[in-house]
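For this view, one protein chain was removed and the others were kept in their places.
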């Protein structure tokens, strides 16, 4: 039977200015529904897994549209509830060349997801038959309600034997002054329960108050992830090292720490159609790698290729099959698929 | 020299689903910047007046786009400040035939306008050289801050000899339970200062606790407006009676109370391209009528024709010249203007 | 627990030329996925029912897109299989005024649905927990395979106690010469099993070789439906009488035959945004009426109002709640819903 | 063998603001290539005739695009030459309801057509095998060059036995002060050569200095056309009487004067998708009527129905078959053509 | 007098998902009419040749649109007939970076072209005045009817002294199991009649059962093409070697075998806007080179530059002048052409 991955996460509306225009130049927006949890379960659904999302959307036409979009991705919507009035939104002005993309958030603290208490969901039921639960550190940054929500759902999940995938995603701007200190206890609690963790060297430094004197990202990761893995008994810690050449060109190298060893993929040159959400495609690679028992080196290469390919798909949510990833892994150069 | 009309009002982003689609059916939105104050000063600017808007927009690319849009309408933006993070938004699903249009607000309480204290503006300076100040009752419904803001700006305006145009615009859903009682003192205070008032029979009943036993709207208005005009010493009270045949067809009849007499326009059959903001075009007719010394009967006909024509313009803000209105008044049927 | 309505029907791709253009004038098409079964289960899903579709789509990106679209409507896709290479398509040139809409079919005989044997589906499983099965007469017109498929699924459904809703939908052009005679045995077999039938006076004449000397549609229906209902022991026979004023304006009057009596709705004037699929909204009204035990007169009015409202929704599949229909029934004229 | 209709006329670029927007509101334009000659030969080509256009377009990418568009309509382009730098353009803001459409011309005097001497074309060759030549009075209003061009081509055509269809199309704004007097000799010269003339009562008054004391359009036409037909020995004089209810609704009644008698069609109610160029569809009806030997009453009804149907086609150039017109004549109300 | 190139080939509808989206993500398609024969005659028409297409399209609005599109390209449509009901279609999801483009065919076997017997065309008449006939190997893969059609038209053409250009275009997926063996006799027959052949080393191996032990494409071509040219007495065999770096970047090197010698162009780096149909632009280069008596080295460079430039034009059909190609040959780097 198919493995089942659930995510507890916010659904946001992405409002993209088309054709690389600025908001002040245009009159049209392209909208879609997204979020880390959406992206992860959406792509895993495409990989062939059962997936579901636990979330809250407003009780209006925006909420209805959001649920339809989630279902269209093949994600089960049984545990998406309608509550309160707002959906988190972000406006995206796509960058070009030396001009970076610009994201403007609006309405996030008042969103249905960030104002809905965990007791409103039937959490116990939502974890039935679930193998993996994905959660994201951004929810920890919002408010007391969301912090408590995350802690509660992780607890329930663990009680039912569900594995936890935790994407640290520490955003200094959201935590504000002395954010590191306030974030630390929450991150520590979650990390103790987590089985797979997406963590950069900056996440480690910011959320756990760790330090390193190493200079290269690779050396920093090697030092820090060892400490984190041991302290919190985490199976896998993974992530990517991204080198920015411009808005249309990056270099991506994946890393994966397992059983005391760090594994790296090669560094892929990436042409970028849509940068946002590509980290979530990496996460999907790791989850799939683990659920299908890939060896660590294969897993990090597969995950990085998934991330690479995600840059070629418009929108936050990547949409391709594992076969497509394998072609990237094998560096097959295909003219046209007919 | 040109007369100068200022408005103190919120700028909102209108996000319209195109082609009469529902939000859940589409992937694109058309956006524009609007609001009662924008609509009134935008059209009066087109009539040839100096106009300006006193408002607050967020300190981000949304705010920048909003200011550009206001300027494009010919409105001075010197007193639009950037403050806080949100712009009020509404999603519009255009109705058709027997299906009514649907408006979904988002983020209104947290908007820059509704969270910016009046002291942040240079109000005294903004009233220099201004002849007329337009304000809207919706701001009274928001919160204590906005209620105080309105009272303050009206006070400053009156001290500088500026005439006040007040659009009652009482929305029961915004005031909530016992709203009538809470609204009453605010409305009474403003009405005492107002020179021109846009008020329906329902506004009179809801905000002033008045009653009538008459049945037709006309009789109700005749009874109620007399009471209001006398009690608050208001020069002009005006508005429209709208009969809904469907989303694409309405009937509109204007009324105007002046010097103890009520004047009516004929009832115009209206084909509707865009319903929203058409009341503001009526207001513009009244303001222009008063500033150009029209007789009451001419004024009510002109204002109603302005409202009628506004239904044929896409977007909230009407865009036409007084000449175009005169053609409606004269019932000129024009084939194509070349 | 929610009632569950399943449909066995073809998913087609609708390719619509936008802005009332002709195919030869344009360069863009708007596409969506539709079909009688899609429309019926899509709207019933919106009414709050569990719904599912039994269908086949091609094993390619078109099939994947089709399944996503079905899920977006809230329909379960567990019994949609991927088989063969083609999806039925139709091009739609929307009419205007005195110019009728034009539909051009392509590729219908070779579609996955019309070339997939019923044995490819897990029919027995698909009928588990289902209360109502909807089938459409168009499938009878395709080929021997589809004729057999329909007969088989109806048999399985009846064995499991599922009620049958049969939409006659006799299309002379699809049956060709002597079509009436060839169609007759199939229609008779299905009608014997059907509980609710959507049938016009022309369907009765064409498929059952019935005759009438009456002149008005109403009299013809009264005569013919009585015969049909008695002969085949059908609970409900229903449909609409449509008067064409032009592509943007029709008049619709519903009829419903039950227990020997025919009931009519009033005749509604209809402004048309999208004509196609509106009959399916009528069917949904009848199914909902029956499942919620409406009285016949209420049922026919509700169903007709559903059909009327469906004309105001772009696309084949109507999307509204029963509340919205009730407002049409009550002739509430709503300005803007906020 | 097919009859061949040629037109000597200007190709213009039509730049239409979409969605009933004003130029100042939008950022996109829809463009097409049009002109009276284009419209007439384009529709006649659809009727099944051989057609060709004699015209000049600029020697650049605009000219190339124009020729492609003409060919796409089925018109032969062998006598369209590339000369000079400009194409005439007009911007179209589509009206709605009580707001009339607005046309803004640009660059007309400097267009390739209006600056190319008739000697640049191989006129004699272009009239080979041609049965009918269509010319338009607007060219008479431009400048001495175009006036001479028209006179020359008419002379050559007549020498080769080609019938002349002349659309008077007198535009006071183009002729300026004392335009009537200056226009008169040109119109008289052409009318003497013309076989079929499209002329309104205003054309008769303005270009020939005729007068009438009658009040109704019908009576005026009856008086004036008799005079014109006799004086200039014209076979057929025809046109339409248009009553404007609004930008989306007109009433159209055709008239046709032949052998001393005037024939009228019924007055058709017209829903308008696109008003421009509909008179040219009337002209096509008259030309087809004459070439296919229709009786006068049939001809005027057919021509009016062609004009009516043209209002339902987007763009200046009507695109339908004679069969479609017959359905309008017969008042067949068709639901959907499948 | 201008040389005349005819093509006998299928017209297909290309349905392209815009903005690099996947079919499952979008709601709009851009459509155009294309095919190898369309591409070749379309570009040669732009080069200044007379061109015509012999083809069949359906008897409906799709067929009408197709003919208009062909004419717009400057191709004569006198020998395009309307027959049967279907047009071949393909959906195009444009690739990006490491994601290849995806083409999904639909409805090809049932297309009008592939179901119309050659006797339906007036082939003898269609070859009058024709200098070159272009045919494509894909037609050989369809069915017995199309195989016979090709053989017949080639025979008729040769009898009238028309040169044959044959594009091998062997597609293994279309020929299925043991396709090589079944294809061989057809390819051999055509090659015997052909004057110019577009053939890759794979075409030679697959269709003629040839073998080579060489490793590089260049060496393989040198060995194989010599054999083919001698065996079938072919004047010119040509093609391109394409190196895929990604969907937006290829390297192209042309080769041309003539009089026992193979000539190569330099290898051009190509930025790709639209990959499809670029091989046809190479073919046009060869045809033009031959008809204008270019030396072999000039011809292969010109043809490759034509292919290179075709990658910068949206759509299958390249649109530029020979002058534009010469600039590529000369490596002129132009800022902006004004």
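As written, the chains take the letters A, B, C, D and E, and residue 1 is the first residue of each chain.
One rule holds for everything that comes next: contacts are C-beta pairs under 8 Å (C-beta built on N, C-alpha and C of every residue); 3 or more make two chains touch, one makes a residue touch a chain.
Predicted, not measured: the structure shown is a model, and the values here were computed from it.
A.B. asks: Taking the entire complex into account, which one of A:125, A:245, A:261 or A:292 touches the absent chain?
C.D. replies: A:245
A.B. asks: Residues on subunit B that touch the omitted chain in the whole complex?
C.D. replies: 67-69, 71-74
A.B. asks: Need a quick check: the contact residues on subunit D for the chain that isn't drawn.
C.D. replies: 15, 22-24, 26-32, 58, 60-62, 64-65, 68, 85-87, 89, 91, 93, 102, 104, 106-107, 110
A.B. asks: Name every residue on subunit E in touch with the hidden partner chain.
C.D. replies: 18, 72, 270-273, 308-309, 311-315, 319-320, 324, 328, 333-338
Keep in mind that, in the parts below, only the chains that are shown with their structure count from here on.
A.B. asks: Provide the labels of all chains in contact with subunit A and in contact with subunit D.
C.D. replies: Looking at subunit D and subunit A together, the chains touching each of them are B, C, E.
A.B. asks: Hey, which pair has more contacts between C-betas, B-D or D-E?
C.D. replies: Higher C-beta contact count between the two pairs: B-D.
A.B. asks: Which whole number of Å gives the spacing of the CA centres of subunit A and subunit E?
C.D. replies: Taking the mean C-alpha position of each chain, the two centres sit 45 Å apart.
A.B. asks: For subunit B, what residues touch not just one other chain but two or more?
C.D. replies: 22, 24, 26-27, 102
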